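Report on the following structure.
For this depiction, one protein chain was excluded, whereas all remaining protein chains were kept in their positions.
Just so it is clear, A, B and C label the chains in written order, and each chain counts residues from 1 on its own.
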Amino acid sequence: MSLLQREREIIVSNEYIDRFDFEEVEEFIKGASKNLFISHTFKTTDHMLVQPRGGFPTYNKVFQLYKEFKEAHVDVLPLTIDSNTRLNDYASAKKMLALSEENDVDMLNGYPLVNHGYRTTRKMITHYDTPVSLRHGTPDARLLIETALASGIFEIEGGPITYLLPYSKNFPMDKAFLYWKYVERVCAKYSELNEPINRESFGPLSATLQPPAIVIVIQLLEMLLSLEEGVKSFSVSFSQTGSMLQDIVSSNVIKKLSRKYADRFGHEDATINLVYHQWMGAFPYNKEYSDSLINTSTVIAAMVGADKIITKTRNEAFGIPTKEANAMAVANVKYTLGMLKGLPTVSDEEEEENLTNEVDEILEAVFNDGADTLWRKVFNSIKKGYVDIPFSPHIINANEVITIRDPQSNIRILKKGKLPISDRSFAFERSKIKLAEGERVVDKIIQDIGIML
Amino acid sequence: MSLLQREREIIVSNEYIDRFDFEEVEEFIKGASKNLFISHTFKTTDHMLVQPRGGFPTYNKVFQLYKEFKEAHVDVLPLTIDSNTRLNDYASAKKMLALSEENDVDMLNGYPLVNHGYRTTRKMITHYDTPVSLRHGTPDARLLIETALASGIFEIEGGPITYLLPYSKNFPMDKAFLYWKYVERVCAKYSELNEPINRESFGPLSATLQPPAIVIVIQLLEMLLSLEEGVKSFSVSFSQTGSMLQDIVSSNVIKKLSRKYADRFGHEDATINLVYHQWMGAFPYNKEYSDSLINTSTVIAAMVGADKIITKTRNEAFGIPTKEANAMAVANVKYTLGMLKGLPTVSDEEEEENLTNEVDEILEAVFNDGADTLWRKVFNSIKKGYVDIPFSPHIINANEVITIRDPQSNIRILKKGKLPISDRSFAFERSKIKLAEGERVVDKIIQDIGIML
Amino acid sequence: MKVVTGVVGNDIHVVANRLIDISLEERGFEVFNLGVNTYLEEFMDAVIETDADVLLISSLNGEAEGWCRDLKILKSQYDFRDVVFMIGGNLGVGEMDPELIVPKFRNYGFDLVFHQVDLNEGLDRLEATLEARK
Partner (left out) sequence: MKVVTGVVGNDIHVVANRLIDISLEERGFEVFNLGVNTYLEEFMDAVIETDADVLLISSLNGEAEGWCRDLKILKSQYDFRDVVFMIGGNLGVGEMDPELIVPKFRNYGFDLVFHQVDLNEGLDRLEATLEARK
């Protein structure tokens, strides 16, 4: 038995789950319908795929949610996991699930997949015969991913950086890298049986004033870490910045660089997709405005030419959306994508050059770290503050980079902390910023967080 | 007494109106608040102005409508006139107004301004102290415009072509030119007293598969006819075509050519503004989709860089919108324009060159007509089919031009009828069209009309 | 079968009118299209003149009611027993309840009333009615 397999046996021997039958799971994946594989859908579709977010504590509520989504002609179904499961707190998840089932009130903000188990969940997934994407935010997702794949969920979001820095306070980062290595390997292994399992990185990060250079660096690093383990289908992603131009520039650069770095590391055979997240920051407390915001995001997604869009709802500021509101958002996005025609190809040479330089500069510094493996280089780079995201709750994050918006709402780096970008790149960032006489940076930041309110 | 003044005296001596006091009106305009003049607002504002459509039969309902609009932070108020008044049928308008007032049911699709009279209407206009734009569709608008200006309405939409070809079956076109010459002169005269009266042309025409070349030709001709009479502030306009790129190309070309032709005819001192109409064709019978459509129009308006946007509502397919739906649309558009940042500058050299050529070619043919005055040249050109719009109900319109959409939804000229465009220009149009094997043109047209459904 | 069609009153919405013309032709009717902006009297005259089997009126701008309330009076002046009177489009100002609007127009003297109903559905219904009358 391989080392990996031995670890897997231990992982799935958890008091909260039923016996895990690896052989049966392998058989299931081997024979699974192509329609469950988003990697296959990407290959065979030419329109942008639409995927909402969503998950409820109970099986029945998720089943009903999927029904609504299907009626709205969804392309990809989501399974969002509750935050206890995300932090491996299966005991709390179990308690809250029981309370939710008894009282018909949702005591969890997502589906506790581990507690439900793969035997139950698979019924739902195969019933709808539509690709499902696992949305979680879990640093140690080993058991969760085993359960997901066994259930027929063949797209796994996350990664050791993107699911740690925004999602955890003190989960040890080195462990996160190792646990995600496990995930990549399991995904790679299953990819050989049928269509590839698609891995997706989470570009929005803390969804608050994230500078594109850092987002792209992290996307490329997680991509490389995943391809390194044998994954063949990977999606990089980012979320609406607040400036249409910055979104277009980000898209042009990430498309170019993801291919370049994948090839440079010998992964010419890997497919790279681009995912765009509708506005991930603070939403207005006005449902009509939220609709407008969502529609504007959709138009921008079409302009950047994403392969998949992940949608929000008019309920975003209020709480987990009802299934009706969620399905309506999907229908609206599908409508807009269907009627939106004649999209121009836009680019901005100067901005793209600058962003490309910044990404190259940071990546070079990461690759130059003395460690022996890529994950250690990345780990060291984060510790050194070479990679540092604004508004991370995690203790390892340097928290020295400060960003604010320029007059066109582009996110710019005001303080670079330890970011290894050149003086020229940093001067470019600073040259765009206009702070009014006597304006306090903290007030500007508060205002820049709330631009959609 | 000048000839014009003598005609004016006759026009306002109409059995449906009270005594018309020209002196008092002149005094009123001389002293009127700058806030009533959109020409002044254009000069002093740097954001896109938002103007809805709207009018109800009774004074009270319009008053309430304006109140809602103001609460939604409208920039320009509309006064839409009912269709009896548009066709100078003041008797029917009077009867229907009486019925509307008695039964509290709207029996008219707009405000019968002539029947209400300027003394009453002015109270409302000055009360709100906000620019009002007159929306009608009247070939003989002499009395209507006298009443409007006397009421404090200082933007007048329309023109001899744009308010005739889409709005009338058999009103004599030569008369329309002369009646509009009257309107231009009155506007020019009042423009000397305070800020300029703004005239606006109606680019949407029949709102159905209108080719940009013809729209722009008509915009420029009405602009020249107006400036010729001394108008100093003019807005050209067009409506969403269904292709974002075609909108951008149209905008770039109309901005460039309106300035060029205004200057060429010696009107360097005239201000030219650009107005964008949200989708003017058939709307979906789904209010959420209509919201999405409206928001998409707003984003495109921002991309084309219009000075003013004219809005639609989620009720469009159903009927005259309620005041609440209308105000909500304004609030949403304002929200989107406020948050939409980082707009790229887009252009398409080849498309713009072709469109410029087409407009120049048609205009040259018009200017080369043997008649002695511009309006006669235009009149002859329409009779000859040099200017010919699809889906006009008017008998003078040649109805030979046939347009369909290309795969990117750009409107292209399939049959050019008598349009004096060069073989090269026409070949460009034809080269873009793709009709499927055996596809009937009429089916394609029906489909192309309904692209937003 | 002969059909007189057009758009009633001061209404100039021509797009549907063009499509109706084409659709009727395709279904084998002989079409007399009076176009937009046609008054009720003109329609009645045309029906008499062409000896039409169907009068198909469109109204889009919401003002149909005001223009059609006198149909009964006009109908009483001549023998229109064999003519199918039909109206469709958008039959009221603002958003209307079809439950209220249909009886109203039937009461004015229309045999077939279609408020915001698909054209093909309406024409199918017309053909069924003509079939039944045979």
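The criterion applied here is as follows: a contact is a pair of C-beta atoms (placed from the backbone, for glycine too) under 8 Å apart; a residue touches a chain by one contact, two chains touch by 3 or more.
Here the structure is a predicted model, which means the values were calculated and not measured.
Peer 1: Name every displayed chain that the left-out chain is in contact with.
Peer 2: A
Peer 1: Which of A:338, A:393 or A:407 sits in contact with the chain that's absent?
Peer 2: Candidates A:338, A:393 or A:407; residue touching the omitted chain: A:393.
Peer 1: Looking at the full complex, which residue from A:89, A:229 or A:288 touches the chain that isn't shown here?
Peer 2: Final answer for the missing-chain contact: A:89.
Peer 1: Where the complex has a chain not shown, which of A:7, A:21 or A:106 is the residue touching it?
Peer 2: A:106
Peer 1: Taking the entire complex into account, which one of A:319, A:370 or A:438 touches the absent chain?
Peer 2: Of the candidates A:319, A:370 or A:438, A:319 is in touch with the missing chain.
Peer 1: Quick one: which of A:51, A:147, A:168 or A:336 touches the chain that's been left out?
Peer 2: A:168
Peer 1: For subunit A, which residues touch the unseen chain?
Peer 2: 83-84, 86-87, 89, 92, 95-96, 99, 106-109, 137, 166-170, 206, 208, 282, 285, 315, 318-322, 391-393, 442, 446, 449
By definition in this document, only the chains that are shown with their structure count from here on.
Peer 1: Moving only to chains each one touches, count the minimum steps from subunit A until you reach subunit C.
Peer 2: Minimum step count, subunit A to subunit C: 2.
Peer 1: Just how far, in Å, is the C-alpha centre of subunit C from the one of subunit B?
Peer 2: So the centre of subunit B lies 30 Å away from the centre of subunit C.
Peer 1: Calculate how many whole Å lie between the centre of subunit A and the centre of subunit B, each centre taken as the average of the chain's C-alpha atoms.
Peer 2: 46
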